[in-house]
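With one protein chain held back, the other chains of the complex are shown just where they sit.
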Amino acid sequence: MSVLQALDLRRRSASSVPPPAAGKPAAVAVAKLIDVSKCIGCKACQAACLEWNQLDQPIGYTDGTYDNPTDLTTASWTVMRFTEYEHGDDLEWLIRKDGCMHCDDPGCLKACPAPGAIVQYTNGIVDFVSENCIGCGYCLKGCPFNIPRISQTTSKAYKCTLCSDRVVVGQAPACAKACPTQAIYFGTKDDMIAHAGKRIVDLKSRGYQNAGLYNPQGVGGTHVMYVLQHADKPSLYAGLPDNPHISPLVGIWKGVMKPLSLAAIAFAGAFGFLHYITKGPNTVSEHDEAKADELAAGKDRA
Amino acid sequence: MTNSWNDIKNADVVLIMGGNAAEAHPCGFKWVTEAKANNGAKLIVVDPRFTRSAAVSDLYAPIRPGTDIAFLSGVMRYLLGNGKIHQEYVKAFTNASYIVREGFKFEDGLFAGYDASKKSYADRSTWDYEFDDQGMAKVDDTLQHPRCAINLLKAHVARYTPEMVERICGTPKDKFLKVCELMATTANGERSMTSLYALGWTQHTTGAQNIRSMAMIQLLLGNMGIPGGGVNALRGHSNVQGITDFALLSTSTPGYLVLPTEKETTFADYMKSRAFKPIRPGQTSFWQNYRKFFVSQQKSLFGAAATKDNDWAYDYLPKFDTAYDVLKMVDMMAGGQMNGLFCQGLNILMAAPNKAKVQAGLAKLKWMVIIDPLETETAHFWENHGEFHNADPKAIQTEVFQLPTTAYAEDEGSFTNSSRVIQWHWKAVDGPGESRSDIQIIADLHSRLRALYTKEGGAFPDPIVNTTWAYAKPAHPEPVELLKEINGYALEDLPNPADPTKVMLKAGQLLPGFAVMRDDGKTSGACWIYTGVYTEAGNMAMRRDASDPTGLGIHPNWGYSWPANRRLLYNRASADPAGKAWSERKKYITWNGSRWVGGDVPDYAPTMAPDKSVGPFIMNQEGTARLFARGAMPDGPFPEHYEPMDAYIANPLHPKVTTNPAVRVFAADAKSFGTPDKFPIVATSYRLAEHFHYWTKNVHDNAVLQPEMFVEMGERLAKAKGIQNGDWVEVSSQRGMIKAKASVSKRFRPIMVDGKPCDVIGLPIHFGFIGLTRKSYPLNTLTPPVGDASVNTPEYKAFLVDVKKTTPPASSPAVA
Amino acid sequence: MAVTRRQFMKVSAAGLAASSVGALGFIGAGEGLAAGVRPFRLEKATETRNTCPYCAVACGVLVYSATDGSKDAKPKLIHVEGDSDNPINRGTLCPRGAASLGFAHSPNRLQYPMHRKPGTNKFERVTWDFAMERIAKLAKEDRDKNFVTKNRDGVTVNRWLTTGFFAGSSCSNEAGYLTYKAIRSTGILALEDQARI
Partner (left out) sequence: MSEHIKPVSRYTTGARINHWITAVSLILLALSGMALFHPSLYFLTGLFGGGEFTRVIHPWIGVVLAISFLGLFFRFFTLNLWNRDDTVWMKNLGAVINNKEEGLPEVGKYNAGQKLVFWGQSILIFALLCSGVVLWDTYFATYTTIDQKRLSAVIHALCAIGVILIWIVHVYAAIWVKGTIRAMTQGSVTGGWAWKHHRKWFRQEVGKP
């Protein structure tokens, strides 16, 4: 079961992936479109996610907000984040479904050291493969959206799978299926962008001049996109990154540093080897020993 | 609902007031988002707090809890004063032109006929029309007569100026006028507005009048019977509609027939007041068949024991002196007048107001039987749960049974949804342990009682031993058998009315519709509005053809909608008096010269020509809808604003009559109401999207999504009381005290009432001391034991409290 | 009778309206994923049509049940999701409906008839026969003692006021009707459902 067909993968963590087999049609890119302007924050998506994925999120306490659980966990792959946005006399209750964005250029995958623990299918879904996960937490560092969580019990990383098991049989992800108001749409990425365009026209007609699509190019676009009423200020929505990108630190760490480091080590080794064969060993001669005897004896004499 | 869930998508304006559809009915609310996305609809939300519905609204207006009538009357004043009514519709389909009797008046907060000693309108005779010698109501089609209903209405609502609305409701004038303007855009046949409400309107001492106000607005706008229009009650439980249809109610019998009162000593007496008498020429009504419905029902219930000679077993029915509704029952229990109680899936300790009174009442019972799939607070009322529920088991002598039932996918049968659509569901698995279906349990109970009465005799055994019980397995009737019995059979061969030599239905065949019911005992049928649900063609509730030929969301072959599979009530009104659609956009049922055609079942005989002037509102004797309610409501033919019983201010309109004068208050509850000097904060209660009533606190995932009781309040109040988000607070009312965690929010803003800020807090109803959620004080500890003047729905939505910071409950962890 | 979705599609030969807003169906997206990481877990489940047990929107749901295949094994519910064919909800569900599997499996479901004797501090398990016999006896005792045949004016009223019945509003129409029949025939007037509360 754990054996993946490499042909279906576009990327595989800590490994190279051969291109899809010739003659096999490329899977069409899929996307989930979350229309924040239609979201009522009912948490049906959360419930459907818990149920479909058989997640056992412990029952918590209320902290005086509607955010429950208060953050993503290993057993809550999506949570609603409620923001009360007051401007002048007007109030808006911005409710954003948080969860994996399925970046086209996934930082988690880039950071992951375990071969095949994170995969990206040719349709764009980024999935975690538990049996390959070593629980190092590098994916957390790689993620620009602070999504993956490491389990304290299994020491594996977890996040939304975009219901890859449902998508593979032609079903929409559980959250999108459940969403009562169609705030969550699922389809091909092209269709979703087109649908978002219509929604944005509607929102602009209702006075949201800055309505727009959130499909950040800093991570190559995402396979989970938002329609935002205020696309000019994504951070209004419970800190959605205005311009997400894989951290330059992660870029250095998982980019130039890897070859440079190996090169440096190789260079150091080679230098020693060359030095040895050109200069030879630094040996102690009989003369040196004699001198030592002399010194010791001289000392004795003194 | 007069319209259907799917029909909401046809609306151009959606008003959510007296409810919070997004929160309580998310999947129904879907059709609001559809209307917005595909029909360009605008959503108005009027609510004390900024709700989940408000989050996706185009226009939100705040309102103080319990002041809806003032708001809606203000809307009526705006519409009438600015000519924003659908003139032709109002003239044709309402009683606007009917002349009201002289002597009717409204003065100082009281309508004519009030008897202060009885605290009721003992004499409602002036609340009626003038009649001519034929017994027909007098009308003035020119609407000039000063006592035309519409002119009286204009005068009645004249006091509700935008300034007065702002003073009472706290709704800023500009917001109020924006709401009015948007609603007024539908005062034509081109556009329509739907009204979605729920317990936010019903759970007030003026509950029925709240809804009436909205119905009147929809009539003025011409939005009744129109696609995307209507007054739509979004109902609560999965089969609350069906159970109400089947009259699990004190004073009704199935199909909204009325149980005899003790004044109706004989069947003839009973029928005298039920017989339909038209008061407009040519008007027809369902009710002209009342006798057929009643006799067929008695035949279903008592079979051969119901004969013409014994007045169809009229005496088998109990005769009532007064209504024994939930508040009355609790009052009787608390007064020691009850010995036994059955709770079939109803958690009365949580559900009735003033928990202390309910608890005392349960403790006075000799025995109680809980029939439920879940553990309930009621079943454990005798158990001590510390400060959440203090009880002394040793002192409580009530014998309690818990009978486990199947639920959900563990049994089969039909449910009737909020828009009257009856759908069948199938069984998938067995219930847990030894659980049994409700049908089995009731059948078992009846069989044992019947056996005991047959064997031993006892008090009036006749109805018990003569109840029809012709099921293949008497201890376990099949749902299909029951649905057939409900539909009704021909008990003897029925001749074809067109050709009496031929047989229309053979004995034993299922009735095709209520039109063939008879009052001579030859047909049975337990609930006339359901007749047609199971015919010789099969079980209509099982139909699953989702096609929608008109695209209007009618789905005529999906399940079965009572009555007669009609999906949109009063649909005759979608056409003008000549039978032409008001507009192409709202075309629904039209007259094609020989019959009514369209995607739905017309209100009356499809061949009844428009020139016969039969009104669409066939439940009324006049065939028109009532702007003036006549004597139908116990608290006035027009709605009037009264303060909730926990009155926040003296009524600015008539300070001497602050609260609804026709409300029933039990002697024991005389001191149960709070005053603003001690309880200066207005509280309202509601449901959360994450929970269903008191059930889902037993469901793990729902407990995850909302784990604990909280009290929502605005930043102003929190600051004044030194309360932070997540702090424990004590909320107290005249009835009791609870503790809960504070949720401080910008969504609660003080409402300016009479120029002064009024703080409102909100309390979800779901949490209790049983369940997977954190233990909590039941909210009904706080609520007042009083109900609506018409139907006694408890006043859960507006009451007075005080709030202060406190310490965590003893048995709750201090740190979250 | 468990009618599976496919069977019913045949039976009702429904010309389903063109689009189903609930499940924006598209085919082929997952084609490249024939051997995914996660197995689709409804492969061997039985699909049964139902309606949601909670509110009166009456959303169509599909309940999935399965057994472990061994002899005498009873099927268990394993999943619930919206019925895309149902025109009311078009496959969508709210957080209650979406989590309704947990209702069927709640640890607080009652399993056995229980009895609490007066003055005691616990429920004890009893047999159905014991419970029903005792309830019938208690009810008859109270009815026989307190039944009112005629009121003060001598009018036949045939009512029983000392026992009340709160009816569940989540019972089926069939159960509701049977309850009405059984309860009204005893003369109980204190009868109320959940419509107000």
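All chains are identified by letter, namely A, B and C, in their written order; residue positions are counted from 1 within each chain.
Throughout what follows, a contact is a pair of C-beta atoms (placed from the backbone, for glycine too) under 8 Å apart; a residue touches a chain by one contact, two chains touch by 3 or more.
Just so you know, these numbers come straight off a predicted model, no measurement behind them.
**Student:** Taking the complete complex into account, which shown chains does the hidden chain touch?
**Tutor:** Result for the missing chain's touching partners among shown chains: A.
**Student:** Pick out which of A:K198, A:K233 or A:K291 touches the chain that's been left out of the picture.
**Tutor:** Residue touching the chain left out of view: A:K291.
**Student:** Contacts of chain A with the missing chain: which residues?
**Tutor:** 14-15, 113-115, 132-138, 140-141, 143, 146, 150, 155, 247, 249-250, 252-253, 257-258, 261-262, 264-265, 268-269, 272, 275-276, 279-293, 295-297, 299
Convention: only the chains that are shown with their structure count from here on.
**Student:** Counting in whole Å, what is the centre-to-centre distance of chain A and chain B, each centre being its mean C-alpha position?
**Tutor:** About 50 Å separates the centre of chain A from that of chain B.
**Student:** Just the number, please: Cα centre separation of chain A and chain C in whole Å.
**Tutor:** 43
**Student:** What's the distance between the Cα centroids of chain B and chain C, rounded to whole Å?
**Tutor:** Here chain B and chain C have centroids separated by 21 Å.
**Student:** Could you tell me which residues belong to chain C and also touch two or more other chains?
**Tutor:** 21, 89, 92-97, 99, 102
**Student:** Note the residues in chain B that touch 2 or more other chains, in rising order.
**Tutor:** 26-27, 30, 34, 689-690, 700-702, 705, 772
**Student:** What does chain A use to touch chain B in their complex?
**Tutor:** Checking each residue of chain A against chain B gives 37-44, 46-47, 50-51, 57-66, 68-69, 76, 84, 86, 91-93, 95, 180-183, 199, 202, 205-206.
**Student:** If you look only at chain C, which of its residues touch chain B in the complex?
**Tutor:** These residues of chain C touch chain B: 1-3, 8, 11-17, 21, 46, 48-60, 63, 65, 74-77, 85-90, 92-97, 99-100, 102-104, 106-121, 123, 128, 131-140, 142-144, 146-147, 149, 151, 153, 155-197.
**Student:** Considering only the defined contacts, which chain A positions touch chain C in the complex?
**Tutor:** These residues of chain A touch chain C: 1-5, 7-8, 20, 24-28, 30, 42-44, 46-48, 50-52, 119, 121-123, 127, 129, 161, 164-172, 174, 176-180, 182, 185-188, 191.
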